[in-house]
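Complex shown without one protein chain; remaining protein chains in place.
Which chain is which? They are A, B and C, in the order written, and residues in each are numbered from 1.
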Amino acid sequence: MADGAPITLIEAITQALAYAMRADERVLVLGEDVGVNGGVFRATAGLQQIFGPERVLDTPLDETTIAGLTVGMAAQGMRPVAEAQFDGFVYPMIDHIVCHAARFRYRTRGRLTCPMVLRVPWGGGIRAPEHHSEANEAMFTNVPGLRVVMPSSPQRAYGLLLAAIRDEDPVIYMEPKRIYRQYKELVPDDGEALPLDVCYVLRDGSDVTLVTWGAQVKECLEAADALAKDGISAEVIDVATLKPLDFPTIAESVCKTGRCVIVHEAPKTAGFGAEIAARLAEESMYDLVAPVERVTGYDTHIPLFRLEMKYLPSVEKIVAAAKRTLAAS
Amino acid sequence: MADGAPITLIEAITQALAYAMRADERVLVLGEDVGVNGGVFRATAGLQQIFGPERVLDTPLDETTIAGLTVGMAAQGMRPVAEAQFDGFVYPMIDHIVCHAARFRYRTRGRLTCPMVLRVPWGGGIRAPEHHSEANEAMFTNVPGLRVVMPSSPQRAYGLLLAAIRDEDPVIYMEPKRIYRQYKELVPDDGEALPLDVCYVLRDGSDVTLVTWGAQVKECLEAADALAKDGISAEVIDVATLKPLDFPTIAESVCKTGRCVIVHEAPKTAGFGAEIAARLAEESMYDLVAPVERVTGYDTHIPLFRLEMKYLPSVEKIVAAAKRTLAAS
Amino acid sequence: MTVVARFEIEYLQYLGQDGTLIAEPPPAFADPATLLPLFKQMLMVRSFDSKAIALQRTGKLGTYAACLGHEATHIGIGAAMRPEDVFAPSYREYGAQFMRGVRPREVLLYWGGDERGNDFAVPKHDFSWCVPISTQCLHAAGAALAFKLRKEPRVAVATCGDGGSSKTDTYAAINAAGAYALPFVQCIINNGWAISVPRAAQTGAPTLAQKGIAGGLHCLQVDGNDIIAVMEGMRRALDRARSGGGGSVIEFMTYRLHDHTTADDARRYRNEDEVKAAWAREPISRLRTYLASAGLWDEAQESAWADECARMIDIEINAYLEMPVQPVSAMFDFLYAEMPPDLQLQRAEAIAAEGRKHG
Partner (left out) sequence: MTVVARFEIEYLQYLGQDGTLIAEPPPAFADPATLLPLFKQMLMVRSFDSKAIALQRTGKLGTYAACLGHEATHIGIGAAMRPEDVFAPSYREYGAQFMRGVRPREVLLYWGGDERGNDFAVPKHDFSWCVPISTQCLHAAGAALAFKLRKEPRVAVATCGDGGSSKTDTYAAINAAGAYALPFVQCIINNGWAISVPRAAQTGAPTLAQKGIAGGLHCLQVDGNDIIAVMEGMRRALDRARSGGGGSVIEFMTYRLHDHTTADDARRYRNEDEVKAAWAREPISRLRTYLASAGLWDEAQESAWADECARMIDIEINAYLEMPVQPVSAMFDFLYAEMPPDLQLQRAEAIAAEGRKHG
């Protein structure tokens, strides 16, 4: 990608990886098919050619292996960026993430640490086979010691990934694959990281706050457009970093609008949206003029692709929920 | 245990297992040390002697193996009850639970099913080594297709375990080990199961609702006693089945009291308490006269045992939170 | 030097690349005519495979994993098993599944994004396709454990790839099969590649069959492009398992002649020469030569059978294409035996949302 030309979200990821690898020789990339193949989504395309097979490692086909090696390398001075090929294959990594990555610093009082990034192509909507479409961020958000990040634009993908790689602690970096190539944006390759604990207000509004992350940012922005046509002013917040949560930004918005619709594609029950609603129930109750609404995946598995779009939150569902909050008050 | 004598929670579990194995030859027990040793907590004590090594199987030391064999057996007509030796060792099982146990029925449109129970000794407060004290129920509550159950008394342990074993779908049955032997109760060995989708109101009250599950039921009841001394009437609800959640029982209580304190020992952020608070924010907002409060473990790992009691919710913290809800309105 | 244990890995091959015998076949296959039905099924599955790829290329199927080049291994595995045995496949062993009764329309439905593809009419008890690599191996071991506990003379057979042989679940299944002496056969289908990762990068072990040694299982490597070797290897392992002799690992040496799936482009990582060389070893032409030289097959038969295959597959494709999409309620109806109240509400909501959209 020629510097200066707009790039997609996935290209921004590649650009961030390349920047980080140039800047810090401890950074390396590992995963299944990340080498000569450049990853099944091409996130690591070209990296092995530039940095060689000792910086871009294909692994044996085992996620436990990837997670365990990554933890071990991170504790011994490397800065590994591991890839889970798809969201649905992250489960065998959880043991090493929860029991070790998230705990090395705590367990050893800072003697050993685990500065690693786990990249997880995330979510549905790409007509992929089974297990390739899961929104499982809630597996990580209750786990102390982790950071959980999800970009929703090429610029944020670049800045947040650099921040994740530089962070001294483990970061789960989930990539909304549905918008990997949705649009292009100018992303200067300047090595500027973005903060890892900030929500982004993408659109100002005064009547209702739409809170979301990942691929649903697009639907929320479209819903805000649709609502505007009906004279309803919606503020749109991209959570971006789920853990630790920048609740003050959300609270401030809800203080202004009095209404909140939380949108995510994971199943509703005990999805991360619950945490945001809970914080509102604890800290913003007097600001709310209408019940909180959640527009989410249903409490069932995302279906195979013939039905998957009926499972996911849609602009219509978001608009309807926003209107309910208006009607309620 | 002679019939008619009061028994502890762990004895009630043994009694339920024995009942289920007598009643249905497809039921079998498997796990590490569950055989001649009777389990490290003695949950399966005596069962191998009664039912033989073909119904009570020691497994090789691998949780992936236990989970995968259990899924395979369940799909082929058995009713396996697997034991994870401790909460901290359940993570390697998650892949098979999430990708298969929770999905066989869905994936095959009912052709294959997975009627299995995973017993997980759960939670802190027993001065155990690292990884033996974790409250990780939130790992399961966002997963469609599962039921997540946690008894808090010998009677409920018995009835809920029987229900879990008879259920046609996978059930995660978490056992609050801190109260395994806390007190005894009469538990008739009559094979009566309890419903798997009901919350229990353990104490009626009118000023504030304390919602909890597992070992914290005791602290909540004590807090209710303490509050009563100050003239505050607290209702105490044992959630018992987290998934699917019987929210109507909670909503009804909060409709009456207007105040809710949710108590759990897992870390606060994205713990299952968030879901209950979220439901309140969605469906009970007009009933709430004070912000919802959560009294939980901190957003850090439960410390090794010298500090663990300072991590866990305590009667004082619950009382203070309840009083805050009173002060707020 | 004291030696406490010794092992060796045997290799089976009967039919040479040129279609002549290089060793005397086992008695069951002394008469080449016994191979004819297997050969016809190999042709059938190859024909199905190319039609499925065409469907994908024309937008009528989702991502599809081809089985080109694996026909002898797949058909042999399926043919050697008994109906009451249990098969736990990964995702491309259609040939084995067809031999057990799965219909092409079901394969198409599954890759067409419809769960009903997994609802085989026959064999009701087989495991479904398994995308999380090698997890099916432990399910098969669990099935084998159930058979053993119930004293049923049945065997559970799992397949995984060379890549899948690195997966911890495969090791776990082998370990469990050894620990419980289970009626279990682990088929490792070594087709040289796991997407872009070559076999050599998966492990330092010279054979994949030897993974069985770790669990004390019987180990065997066979030419997976030689239907006789496949059948004989399976027969030994199945007989042993059925008679209480415990589990086996068989490595089938074959080659993935197609891209990994239709979403893959193997030219990015794989040398064309290697593929060309592999075509010389592929399973169908050598068997055709062998049968032809035994006077059992000729061009007329070939073209008649090709027509028959095309006819049968077209029926299946049409059945697939005519299958209406499931109603939105289907995503709720098969989750639990008893639907929880909240899910009933969500179901009603989803149905209402559909109604609004179309109404």
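Definition applied: contacts are C-beta pairs under 8 Å (C-beta built on N, C-alpha and C of every residue); 3 or more make two chains touch, one makes a residue touch a chain.
Because the structure is predicted, anything quoted here is derived from the model rather than measured.
Colleague: Consider the whole complex, including the chain that is not shown, and state which of B:Glu185, B:Asp225, B:Glu283 or B:Asp299 touches that chain.
Modeller: Residue touching the absent chain, from the options given: B:Asp299.
Colleague: So which of A:Gly145, A:Gly159, A:Pro176 or A:Gly258 would be touching the chain we can't see?
Modeller: Considering the complete complex, A:Gly145 is the one touching the chain left out.
Colleague: Name every residue on subunit B in touch with the hidden partner chain.
Modeller: 32-33, 35-38, 40, 58, 60-62, 64-65, 88-89, 91-92, 127-132, 268-269, 298-301, 303-308, 310-311, 316-317
Colleague: In the whole complex, what residues of subunit C lie against the chain that is missing from view?
Modeller: Contact residues on subunit C toward the absent chain are 1-13, 166, 168-169, 171-172, 175, 177-179, 181, 201-207, 209-211, 213-217, 221, 246.
Colleague: Mind listing the subunit A residues that contact the chain we can't see here?
Modeller: Counting over the whole complex, subunit A touches the hidden chain at residues 28, 54, 59-60, 62, 64-65, 67-78, 95-96, 99-100, 104-113, 144-145, 167-169, 197, 244-245, 247.
Convention: only the chains that are shown with their structure count from here on.
Colleague: If you average the C-alpha positions per chain, which one ends up nearest the average over all of them?
Modeller: A
Colleague: Looking at CA centres, what chain is most distant from subunit B?
Modeller: Measuring from the centre of subunit B, the most distant chain centre belongs to C.
Colleague: Express in whole angstrom the distance between the two chain centres, defined as the mean CA positions of subunit B and subunit C.
Modeller: About 40 Å, centre to centre.
Colleague: Can you check how far apart subunit A and subunit C are, centre to centre, with Cα atoms defining each centre and the answer in Å?
Modeller: The mean C-alpha positions of subunit A and subunit C differ by 36 Å.
Colleague: Between subunit A and subunit B, tell me the centre distance in angstrom, where each centre is the average of that chain's C-alpha atoms.
Modeller: So the centroids are 30 Å from each other.
Colleague: At least two partner chains per residue is the criterion; list those residues in subunit A.
Modeller: Residue numbers touching two or more other chains: 64, 88, 91-92, 130-131, 269, 299-301.
Colleague: Residues touching two or more other chains, restricted to subunit C: which are they?
Modeller: 115, 132, 168, 330, 335, 342-343
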